[in-house]
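To keep things clear, I will list the structure first and then write my remarks on it.
Up next, chain A:
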Amino acid sequence: MAKVFVFCIGGTGLRVMKSVVMLAASGMKTHGYDIVPVILDPHVDLEENTVLTTTIGDYIKVYNNATSGGSAQQLNAPEGFFNTRIIRLEDLDNEQNSTSASMAEKKSFGQYLNVGALSNEDVNHYLIQTLYSKDNLKNSLSVGFKGNPNVGTVVLNEMISGADWYDAFQRHCEKGDRVFIISSIFGGTGASGYPLLEKKIKEDVAHPQVQNALMGAVTVLPYFSLEDPTTSGSDIDSSNFYTKTKAALTYYEKSVKSDYLYYAGEQSLKAQYKNNEKEQKDKAHLVELVAASALFDFLERPAPNSPQAMTRAIRENVDALDLNTLGDGYKDIVKNVANMMIFDLLLDILPDELQFPLKKTRGLNKDFYLDQPFGSLNAFVKQFRKWYAELSENQRGFAPLNRVSKGEKLTPIIKTISLKAKNESYYLLKMIEASNKEAKNEHGNKLRYLLDFAYNGITNYTDRI
Partner candidate 1 sequence: MAAIATAIIFASCTKVINTVNDPHFDKKGFALDSLRASFQAQAPSALGFYVEVSGSMNGFFRSNQDTRFKKDVWSIVSNFGENDVAVLSNEGTVAGKYAVQDFRSRMNRGAFVSNQETMVPKMVNTILQNLDYDNGQCAVLISDMKYSPERQRDVKVLLSQYQDDIRNEIGKYPGLAVCMIMATSDYLSASNKVIAEDSPYYFVIFGKDNNVAFMRNCIATLLEDNGNFRESIEMGFDYESPAYSFGIPKNALQFFNEPTFIGYNTDFSDTCVVNLKLDLTNYRWKIADEDILRKNLAVKACYGSKVSVGDINLDVTNHFNQGFERKASAVVELKVYDMFATDSDVIEWTLNHPDQLISNDFSQIISCPNESDLTGSFSVDRFIGGVFNAIQNVWDKMPNRILVSKKD
Partner candidate 2 sequence: MGLLDLYKWGLPSQAEHLNRYRDNEPLYNMARSFWNSLDSASIYFMIAFLAIGLAIVCFYYYGYNKWPGRKYKIQHWALWLGITAALTVAATLILGAAIVSSNLQEKFGFLLRISLINSVYSILVYFIASLIICNIPVPTNAYRFLKIGK
């Protein structure tokens, strides 16, 4: 199967990638492409990095459980939930190719540049003073480039060349594979990394399949502000995000080589996050979701005659967006998110359904619910729920769903639309019907049965979106 190498640069890249994983889990189609995430973030201590790595790991675990057919047999990917294969680069190679490890630098920028070796009279010394502040030079590279693309540019270039992960990418990139780069334009790591990486790939004449791979990218424009750095003691100042954005856009206009370049951002910085360069514990945001949707959009497009710039809008400028105010273009996303949230409801109910027919016919019994495959799935879906909660509660929230608790009516689960299913028993019934339509125990993978029949049952009602 063809692959799409998704390079996630910087903190924004990580957050957008998380949205990609969540959308893939909910059933968004990648049109036959396996996703190979490549995380490029020197911010090794970033919890989000760990979280994303864990999330990807959890996804892969569920996917493997769902496609295991017993003995040597491997099942096709599920039709709905988790229908996309995500492979880590190291799994392709079976080697340790941790991008972060080779990218991690515990030096300060000044130490990296070996500024100390320059004499005060050296013209380079004056150049460095012109380009970089004392603070820039003192900053530790292990926390990224703190919204300073001028710093990131210098360091990343050296980091990309000769990196193991880049070698692995070169080795595994085949004809027909695609490349997608996720970065922010206002940050440090992302803003600098994207053009460097793009250039590297496009000039890789030694590897034509790399050079000629259809390339897309999403660059995330500013969408949040940070607390006043003077009060938080941070080095990052969100007030100059737009300035940096303009500077970067000017550069992109002339130099960017991607076939499809997506822009996603906010016109007003509504969300305000804590200014903590070490943690960056920012909640999931609509813009990240929109940026993530760019990947799926890219994967269904053919090679264009000339580079295309893409963006997407919302219909109405409101704080909490639903299907109406989002617009028709978001139907797919809303539907998939709704599917997953309904699935979450069902996963809460099913273990207590002692007389559910699939207990007898498909083995979805007490042992199954206590076993690891279900546990992994349930844990992942709970993460999805948390991710959606963050999205819906954020400023400019993505909130197309109503909060529905166990036992409540489900017809208004999606705002502005009334579904025919009044309660969970409707979905359970459709699951049973889906199970009856399928041949008896083709493969014996109980988790797979659960995923397939649940998806079938849920989309029976949500397909009207």
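We take it that a residue touches a chain if its C-beta (ideal position, glycine included) is under 8 Å from a C-beta of that chain, and two chains touch if they have at least 3 such contacts; residues count from 1.
Inclusion criterion for the candidates: all candidates are chains of the complex that A comes from, given by their letters.
Predicted, not measured: the structure shown is a model, and the values here were computed from it.
Among the chains 1 or 2 offered as candidates, the one in contact with chain A in this complex is candidate 2. Of all residues in chain A, only 355-357, 359-361, 421-423, 425-426, 428-429, 432-433, 436-437, 440 touch candidate 2 in the complex they form.
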